[in-house]
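With one protein chain withheld, the remaining protein chains of the complex are depicted in position.
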Amino acid sequence: MIRLLSGDGPGGRLVSIAVLAIFLSLAFAPFVFEGTRALDTAARICVLIVLAASFDLLLGYAGIVSFAHTMFFGLGAYGVALSSLHMGRGFEALAAGTAAGAGAAAVLALVIGLFSLRVRAIFFAMITLAVASAVAVLVSQLSQITGGEDGLTYRIPRALTAAADHGTVPAFAIGGDLVLGGQRITGKIANYYLVFGGALLLFLLMLRLVNSPFGRVLQAIRENDYRAESIGYSVVRYRIAISVISAVIAALAGSLFAIWLRYVGPDTTLSFELMIDILLMVVIGGMGTLWGAVIGAVLLVLAQSYLRDVMGSAAERMADLPLLPQLLDPDRWLLWLGLLFVLSVYFFPSGIVGRLRGRR
Amino acid sequence: MLETRDLSVRFGGHLAVDAVSCRFRPGELTAIVGPNGAGKTTCFNLISGQVAPTSGRVLLEGADITRLSPAARTRRGIGRGFQQTNLFPGLGVAENIRLAVQASRRKGGALLRLAAADRTTARATTDILERVQMAHLSKRLAAELAHGDQRKLEVAMLMALEPNVYMFDEPTAGMSAEEAPVVLSLIDSLRRDGGKCVLLVEHKLDVIRALADRIIVLHNGRLVADGAPARVMEMDIVQDAYLGQGLANV
Amino acid sequence: EIRIAHVYGKTGPLEAYAAQSHTGLMMGLEYATGGTMTVNGETLVVIEKDTQLDPARGRALLEEAYGDDGAALAVGPVSSGVALAMLPVAEEYERLLIVEPAVADSITGTNWNRYVFRTGRNSSQDAIANAVALGAPGVKIATLAQDYAFGRDGVAAFREALVGTGAELVHEEYVPSDTTDFTAAAERIFTTMKDMEGDKKLFLIWAGAGNPMSKINAMEPDRFGVEIATGGNILAALAAYKELPGMEGATYYYHDIPDNPVNDWLVAEHQARFGTPPDFFTAGGMAAGIAVVEALRKAGSTDTEALIAAMEGMEWQTPKGTMRFRPEDHQALQSMYHFRIRVDPAVDWAIPELVRELGIDDLPIPLRN
Amino acid sequence: MLAGLLAMTVQAMPGEGETLAALLADPGLWPLRAPAALEAVLASWVTLTLAGLAMGMMVFLMASGLTLIFGLMDVINFGHGAFVSLGAFVGVSVLAALAGWMAAPSLPLNLAAVGAAVLAAMAVTGAAGYAFERVIVRPVYGAHLKQILVTVGGLIIAEQLIYVIWGPAEIYISRPEMLKGAMVFGGVALETYRLLAVAVGLAVFAVMGAVLRLTRIGLIVRAGVQDGEMVEALGYRLRRVFIGVFVTGSALAGLGGVLWALYQEVVTAHMGADLMVLVFVVVIIGGLGSVTGCFLGALMIGLVQNYTAFVEPKLALVSTIAVLVLVLMWRPTGMLARDRGRQS
Partner (left out) sequence: MPGDAAPLEPLPDATAGPVPAEASHSPDPGSDPRTEPLILTPDFTAPPPRPSLDPLDDRTRADFPAAGPIGAAAAVPHPAVPPAPRPAGPVLLSLEGVRTDIGRYHILGDVGFDVPTGAVTMLLGRNGVGKTTTLRTIMGLWRARSGEIRFAGNRIERWPTHRIARAGVGYVPESMAIFGDLTVAENVALGSVSKRVPTDRLDWLFSLFPPLATFWRAPAGNLSGGQKQMLALARALVQKRRLYLIDEPTKGLAPTVVDTVVAALRDLKLQGATVLMVEQNFAVARALGDRCVVMDDGRVTWSGVMADLAQDAALQTRLMGLSLGVDA
């Protein structure tokens, strides 16, 4: 277990409990929660955990700010979509698309890195912003290939859709009326476990990565690149390496997402809003610790889905007060999240995880 | 082992290092002295690769390393400490040293091994911590150390690199009279026991007298004297331009 | 109880449209049920779902609506991208999705499936209506459109429809959606058109903010005898049309134009409740609301097959007069309005005055599914 | 490089590619779609040039505040866009109230209305900048990473607050009566409104230059960014100076916002954020912290965009990025970046 987690446990009792709870909920989501939305939310969380964690590799571990992370995510997703459209429905298409997306992401990250990681870090932030916006435009321009603004809808192997039936879970009763199992395993559930397993694997891989000697060097570079260079680490190479790795992982996350969703479009995979969401997840959860990405992703997805309901009822209760109802309008949920974000940047720069760990 | 040939560098109109040629041998501790701004640190920068020379070459064991990056030179065995303290401020003291140990063993590229599981690196780290008498500080962040301790950590990181050529830039500046000897005896042992080539920039004459096998004097970027300590110290130029009344000659 | 899901982009850049659409839908249900909100003895309940303009979310919400909330049918969304992502869900769950007001042709075109109906216009309808309104023998027309699928489809439909009118399309100019400076595009168009003879028109197809109309007008196209023409817009945007009195084009809706009891009710009620006349998307939402009620009544149940049978070819009354679901692609055929701009200083926006109503039969909308 | 890649992809597309390839191959074809006299061609180019310069000037107005804050305080304010939007909304509200002055065919009245809107916008954005500095930016001076994060957070909040106050709808506004239309000399048309933008831009440029040259503020702020403690230890009230600069920068964003709103004739809460990519590009190619560089960069972008859009609209999309790439290949720190000292 310890080895599996690369010796880097969540740390702190509360964090451990939270992470364990998240893991269990995700692992048994199809059987614990009712309804399609819950399953969809769970799958989304799996993908976003990987995406946010891969962004944290850059932001938290290497101190590089990139606004092009969703671009790589998109590459992975479009890879699967295009291969499924052109090669026809099938697992080969999924595999080929995934590989192609990851490869394209690696190449693009390498080019951007070679070009801009040599200059100051701020430059990298702005240049990635510019490149990402150019790619988004390109995707909408090349609508014959990419489906433009409207995106692409495609079919995945039948074994992964709700129509397929993979048998039922053996049911057994534990005392009295309590019966576990018995559910039908549809292709959708199989699909979910594909996403879950993929995400878990990638996450463990990243955990390993940041606790490797390589990961330590990244932190050193973040702290003082000049010094890192002078003790014999080639800073540019490390920076480029991590940006390529993080791009590839983002692309893989994109592929998982595409397999789950059976739709890709610029809004779901390339948008600046998604980029901001990832940023929020990483920062609120805690930069520089992958567990932060886990907690951040879960919180943000839950907030997006449920914060609004809470706010709606609060707004109703304050209906007679001036301004407050507007501020609490469910449509203004982003306002509160932004506030939370800013607060977390200063009051717990190490995010929720850092905060909870500190109280150990 | 290390040699510079007509090394020069010009910053704008200012010739900071002017055709400096000299050789450094293993087992020898060379002190480099000279007034402020004479070009000592810049010479170091040229040798370790932080600054590219306008002309001239740097040779290590006969090979030309003038075009290599600082990192590449460090990997070939040139270790360099800084005059202005230059650490990883947000990391712990032990981690600072560990990174240097890891660098010297070229383990930074390992993506999937576990850093914590690397016993030999860990052992080397504790070893160095003990040698510089900083074991009690190992968990503190480098940024939290007092100035003198930061200087010591700087030296410790250099030790951890285990280079063949050690370059110390005023390692004891700001160290108290009690602490400095610890560091100095370490430096001394490098040369005597390790047979390493040591370059030392220092303004404290007692240190130079005690340690140096040879002194090089830089003045306005030029090498103006090179020889045994006693002889060099007597020279007029050194007396007038550098030593002054000698308040520092404790 | 019958549950109807309204899945639409409540928050995000299209918030304003979304709000109109929702108001319209609710008023449509209210009007069609005579204020009782019951059909076939069952209460209508509207569940709102916010896609935040995210297709993935839209898709998940629609699944939730059908799967968990038991919605009999769904209405929405605002954005075409979201709509396209949602279409397969309707097919998978075998429930109806009434698209309103997303306009992409492919919704009732290449990506259509039999569970999809659309009460809103599609972009061809817009383009063709404009072509019919503007086209006449001897007229030379240039187009300026956004360089993405919507713009190119629009111009393509416009070009096709123009063929029958005797007008000639002499230049197509496409610019990025985020263009802010139209000097270059205008110069290119002027360069092409200035030495031509006859009536010269520049037709703008533009969605969203950054409408180039007044910027091009500021470059005084009349120097070269070029007149600007464009389709209708929401009231707020009509303010900018004040600079172009006399401009012609075709619009989807303006509250003063249609003359029927449904519209009279809508205008009066909207004015009374909100202090403003109903707008573009209010009318669309209402059309969808009435369609839902009519269909449920006609089918007598919420069974999807019964509903489809009831709706194919169904005609019903809307603020825009009679609409008809074409059986082949489930697109609602409807009137469009050829207008001319009049400026009244007392009104905040420019008034599109009816020149001619372009009825269902005047508009040859191609089948593309 | 990027442009080249793009050109290749575009060429690969059916239809489009042919005309494009032909155009690229034969520059003689460029302006000559229809037989036209040389003067007419010339007139087009003059129009494009004047318009491009004026557009650059407007971009400069929006970028100037960012450069000022960036150059002096080393704070990258990703929230700058929110101030542009805020200024635009305030300005538009004032203009709506002064509708009478706007509609009157009198230049002084028109200008008075615009002036009032600008003042109000600057006052409000200045005040917002004050709050932003105190609450959001102050704790993170010197920490770039945190600045980026915190100001992005500020951007989200500010945009949402605009929604709360002005509602979700975009607001349309017309230019004042006398600033509509264009001035036509021969075949050259120059929008009247752009003249106003040019005048304001030049004035701002001159005033900024004078203040920075004649006062010590620039010095104190630049020193304060490197080591705020030491500046305080030398007896300066650094916080006050910082606030002053930040407020000024934000007020300039407000000014840019109003002028941009009147140019676009519509305001949306995210208009500022949409402009940020352009503004960043201008600031980068100008060189971090250089007001003159920002000025030149803005003019350059204005011209390049117009020229490419005229010659080949497909390329206009990436022209900005291409300029950025080229400038950075030539000078990795931008055209006029200040020489920074060594770090060791």
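Should a chain be cited, it is by its letter among A, B, C and D, assigned in written order, with residues numbered from 1 in that chain.
By our rule, contacts are C-beta pairs under 8 Å (C-beta built on N, C-alpha and C of every residue); 3 or more make two chains touch, one makes a residue touch a chain.
Since the model is a prediction, treat every value here as computed from it, not as a measurement.
By the touch rule given at the top, the unshown chain touches B, D in the complete complex.
Screening D:N110, D:S290 or D:T333 against the full complex identifies D:S290 as the residue touching the chain left out.
Checked against the full complex, the one of B:R57, B:R131 or B:R214 touching the unshown chain is B:R214. The residue from B:E95, B:D118, B:E154 or B:E170 that touches the chain not shown here is B:E170.
What subunit B contributes to its contact with the hidden chain is residues 3, 5-6, 11-15, 19-23, 33-42, 83-84, 144-149, 169-170, 173-179, 203-205, 213-214, 216, 219-220, 222-228, 231-232, 235-237, 240-250. Listed for subunit D, the residues touching the missing chain in the whole complex are 71-72, 208-209, 212-213, 216, 218-220, 222-223, 226-227, 229-238, 289-293, 336, 338-343.
FYI, only the chains that are shown with their structure count from here on.
One inter-chain figure worth recording: subunit B and subunit C are separated by 75 Å, centre to centre, where each centre is the mean of the chain's CA atoms. With centres set at the average Cα position, the gap from subunit A to subunit D is 33 Å.
In subunit C, the positions touching at least two other chains are 15, 147, 176, 178. Looking at subunit D, residues 163, 168, 317, 344 sit in touch with two or more other chains. For subunit D in complex with subunit C, the residues that touch the partner chain are 31, 33-36, 40, 44, 47-48, 51-52, 55, 103, 163, 167-175, 180-182, 184, 189, 191-193, 263-266, 268, 270-271, 274, 302, 305-310, 313-314, 316-317. Subunit D contributes residues 2, 6, 9, 13, 76, 136, 139-140, 144-146, 148-150, 152-157, 160-161, 163-164, 168, 276-277, 280-281, 284, 288, 317-318, 320-321, 324-325, 328, 332-333, 343-344 to its touches with subunit A in the complex.
Against subunit A, in their complex, subunit C makes its touches with residues 10-11, 15, 50, 52-56, 59-61, 63-64, 67-68, 79-82, 84-85, 87-88, 92, 104, 106, 111, 147-150, 152, 176-178.
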